[in-house]
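All protein chains but one are shown in place.
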């Protein structure tokens, strides 16, 4: 309905096509803006990554079921979005994840066992962000988008934007979900990024759900258009298409590194699993929906393409499967072996400079613990 | 610059004209969307309102200079935006102001002396919101936009949207400033209003400044376009043109009452005075700018129009001036006469049901105060 | 009389309140179809419709801020914050608006809002899911704060809180949601909301607790009794206003007091109770009021949360120490 006075409601503007380079049927299609060629190695690499992170996810889910993890946030269905986004990064780029970016963590060289440790309750993230250029998982919805924007402002101050040197120019990625788009922090991140023209790529995995709430509760128009309201570009990509996600992210990162400022990518995908292992999605969504999205599986379509074009043979596929088995086996083994932390250390971690106050509390705890050891010995 | 990949940056889209019905030179122009006729009475009423609220503002500023008020937030230059917005309301509509909507308060029948009391430090708002359908001034930037949205959701639940009965259908107005547009709360209000299609009109007075920060720090595109990112219409109106502001607000309110949901009006205006009486704008802006905007004065242009068209004669103008003098005189008199509050009452105001705890603290205070009276008597 | 869990008791209480007053609306993330991540609102949207049980966008400030507007329009919003650690985005609205509107408006504007917060630890969760933010609300004039510790109280107190004309932060000990089962007499007259309660009489020392630590203290009293020491246990129930009448009465008899909560010790409720009780019962105290609480560190990873949380041993140890002065 077009309002006679205020003009067409913005949601009526025809939706530009979703950027897609590989159809659900495994057909390679072309997009004028993203006319990218991929080498066989690249394609096989994407495939391997996706298979391995899917295994990582399945294995972690199983570990949770066996009581080894307190919780697990599944990425099932979002492999292409995450591997596409992760592989598009330059080494110097920095990533701020949510709690579900296991695939991006994988691309950044974070050992999956470190992810298990977090969900096991051993720690709250034990990888070194500076080593991997990959921040800690952030559970408070949206908080990390501001960190990413500030980090990008730091990159600007370091003079590492628009130098033209590919090794130096740096971009920052802020991951978040469709639900997160409603948080004040995320919108403030848009404001700051636009105001300072910060080199940050906002990467939203619209997996259609925020726990039990469908995307429509958060926005009545496609999410990539949110960016337009803040004066920077937004684009929607098929998040189940690793080629398209890779190509779009790569171009967006390059644009940011050159100093052209922020951009929002909406990776349109679907959360095939539960929100987390404590969730029961049958309470709020139809299995029909899930079935429909199964047909768009990100791995299946690439496998079809690789096979059909003779890019992957049985040996390759078997090798990837073997790698997945090995990964699974290692995760199980090393998860069991994860040592519990020591309560004694709590007080050492609060500050960079420990206070006398906390040292005293620590000593008191140690004395109390020792008295129990005496009693029980 | 058009990005070859992501298309034109949204700020490059040509800006649709500012809605204007009366030029700075006092010429009546027409706008296809807002083809409104005004009666002589209406026009004279606008004029009277604007002159009186300007006097209100000048008087309050003077009272502050004389130490009678702790502070005053001036509306100078924003008379048209406020009177246009205020006079467009139906009685049943509800308004959530910031701290600067003295003109809207005026239209809602709030006695200016009540505004003085607040800025004098006698109270924090002593009018009854329910009596005037005008909420309390809100100082925490942006907070009231969520209240307005929630109130509008209440109106929906009361079944007072889209009934077709002009006496019953109700809209809500959320006032805020250009600076406020950066706050998380304001953007969350946009999310909620869009999600629930709430009958709320977001009315932003873009007076170009948030204290010392120019509008460009908050947004790199015109603010009315922010709404497009949330899926509802936005429109920019000449906020120094009372006719245009009135017409646009009236249409927006009607649209909301009919159930067509939220809308954002950006009233493009200028803060001619200081941010508040404690501010010194010469530290951060050029007097040239101020001079430039003087030419767009909202009252002068209407006066020219009225005179030129024989709608107002000297007698009318003299009468308005006399009313202004009387208002000023009353404000001075009643401001001086405002009684100080009693500390004793503090504890009565904390809750609807006073607690024993607070009653005890109150008794203690009273005893302490009494002991001092004894000492001093 | 029905036997039910705390979760079911709260659900039944909410239902009762919604039936009693059609201005009661429930708002929050996932409170509708899903019935909340803890199922406290299970079935309510189905029965009362989505105008009264509202799945909101994911934004806590938005939830509380729009609830303020609904309250101003005459509604009684019951807001669910999904986990304690996610109340902070709404903190500004709670502290500056919800708490102050009555005062600011000279009593003209009432905000009969209930903010339900599942709080406390012990469920093996990841970060931000085990916090005890109550002290910050108790420090904020204009808010009332209560905590239930058992199904019967949960059932009654949620209705009373909704019925109250002031904003109430309603704390629910999440780790007891599905564990504690008890008889709930739905027709019994409820104790006043603003009173604390002696839940186990004793004579040698007094324990004060609320929410999840009440059962810890009851267990401690049982063990102490076996060792010949009689501990009185008081369930605070209302944290703001504080009802310390039974505590003063008790301390005058026992001379010894230990306050137990999961919140960080520094400036936790124990500090206020220690200060007030010492002032009120100075000459009765045989020992300083001692506090057992969460350490002054962030809430730790799940594998060591047991060390962080007050347990029977730390409570009994503190009781012992009060005998050492």
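First chain written, first letter: the chains are A, B and C, and each begins at residue 1.
FYI, a residue touches a chain if its C-beta (ideal position, glycine included) is under 8 Å from a C-beta of that chain, and two chains touch if they have at least 3 such contacts.
Small disclaimer: the values here were computed from a predicted structure and weren't measured.
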Contact partner of the left-out chain, one of C:39, C:76 or C:264: C:264
Option touching the unshown chain, where A:55, A:100 or A:147 are the choices: A:147
Absent-chain contact - pick from B:90, B:113, B:160 or B:358: B:358
Sole residue of C:13, C:69 or C:142 that reaches the chain not shown, by the stated touch rule: C:142
Sole contact to the chain not displayed, among B:23, B:92 or B:124: B:124
Touching residues (missing chain, whole complex) on subunit A: 96, 123-126, 128-130, 135-136, 140, 143, 145-158, 184-185, 188-189, 191-192, 195, 348-353, 355-358
Residues belonging to subunit B that touch the chain removed from view: 70-71, 99, 118-124, 139-141, 179-180, 182-185, 210-213, 217-218, 278-279, 283-284, 340-343, 346-347, 349-350, 357-358, 361, 365, 368-369, 372
Where the missing chain touches subunit C, by residue: 61, 85, 88-89, 91-92, 95-96, 99-100, 103-104, 127-128, 135-136, 138-142, 240, 242, 263-264, 266-272, 274-275, 278-279, 282-283, 287-291, 295-298, 325
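Convention: only the chains that are shown with their structure count from here on.
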Furthest chain, CA centroid comparison against subunit C: B
Gap in Å, rounded to a whole number, between the CA centres of subunit B and subunit A: 43
Euclidean distance of C-alpha centroids - subunit A vs subunit C, Å: 36
Per-residue overlap in subunit C, given as positions that touch at least 2 other chains: 56-57, 59, 61-62, 89
Residues of subunit A engaged with two or more neighbouring chains: 182-185, 217-218
